[in-house]
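First up is the structure itself, then whatever we jot down about it.
A single protein chain has been omitted; all remaining protein chains appear in their positions.
Presenting chain A:
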């Protein structure tokens, strides 16, 4: 499935789900439980055949979608439309949304379908009941975006934005904000295109001021459109990013910082590593003091200890004057290498080798022992097996050396990894290996010098 379908299902599902998935981030779904609840609800009475056949029809559609049999899915869909006339009012109300989801999926992939068919379908579905108008409009716009029809998408969003019907509910408010924000995002896109144009132009160019004016107007509209959404709790990465970019461009640093701080630290928002990354990058651009940067990354470290920014974090901690920061620096490095995805990260190993040595030299054996305690029963086979020694050496001798050094420091010179690398005769690395051997002898935690 493409990103598009993910988007379709992502932030905008049904009313309740919007709230649960956005607020708590845990939208769980048990289809079997649903059927069980249904049978309980009707008190064991025999389901009507209408209900039976339509639910069978639904599973046939789902199966066909799973197997990418768009044709079959369309065939069953033809029959499934009758659920719009279900005599069970609960099901009747739920039908448009199910039909929209299935139908749009089919039309997205079906070889005989095209933008026109999709438009007709979307326009029809929008007008079945008022409950789904906004959602469908938004997804319709996303579909158009996916097909590169920016102007049409913008028009759809504007239509939806001005649509007023019935009571204003909270779930609808979120949707309207989303629609406006997407519109803002499209405006941002135009703006950044213009900005690029502007950067190519000479300041004395006669067109410069016109383009500049244009850029300015756009940014103003966009900020209005986006700012409402990002005040609501949720994950709004692309919106926040583009909004901040524009604010920064016009020199409103305080505004940008406020948005980012709010996005990262407001407790109502779901935990979101990107929020901290954005804030960190912004602060770095602003040349903020080290302590501030450290405090931002500390939170990121708690959420994603394997993030590539952790090496940067380590450097910051190492440079810090505080001893507790030094200790944390060691922790961070060990943490990064706990993850399978980072095992071949040579920088991390290099840092670790250096830093462990430095720590041991600095008489902080306890720190290392503390970190090693929880890892000593799995790191040897995870990182320092004979197999790894062989393959690491074959792939990347530099990496193998760094690892061997760490292995030697942590496991002693008897360690297989260390021994294997030591045995290898390498002309360039020969000196380095020798030095390493000496250091291991001197500092290894296995045989503390008593």
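As a convention for this text, a residue touches a chain if its C-beta (ideal position, glycine included) is under 8 Å from a C-beta of that chain, and two chains touch if they have at least 3 such contacts; residues count from 1.
Here is the rule we use: contacts and distances are computed from a predicted model.
With the options "Myotubularin phosphatase domain-containing protein", "Trafficking protein particle complex subunit 2-like", "TATA box-binding protein-associated factor RNA polymerase I subunit B" or "AP complex subunit beta" in hand, the undepicted chain maps to the protein name "TATA box-binding protein-associated factor RNA polymerase I subunit B" (source: UniProt). Of the listed residues A:113, A:385 or A:439, the one in contact with the hidden chain in the full complex is A:113. In the complete complex, the hidden chain is touched by one of A:78, A:285 or A:441, namely A:78. Touching residues on chain A toward the chain that is not drawn are 46, 48-51, 53-54, 56-57, 60, 70-71, 74-79, 81-82, 84-85, 87, 99, 103, 106-107, 110, 112-113, 117, 120-121, 124, 127-128.
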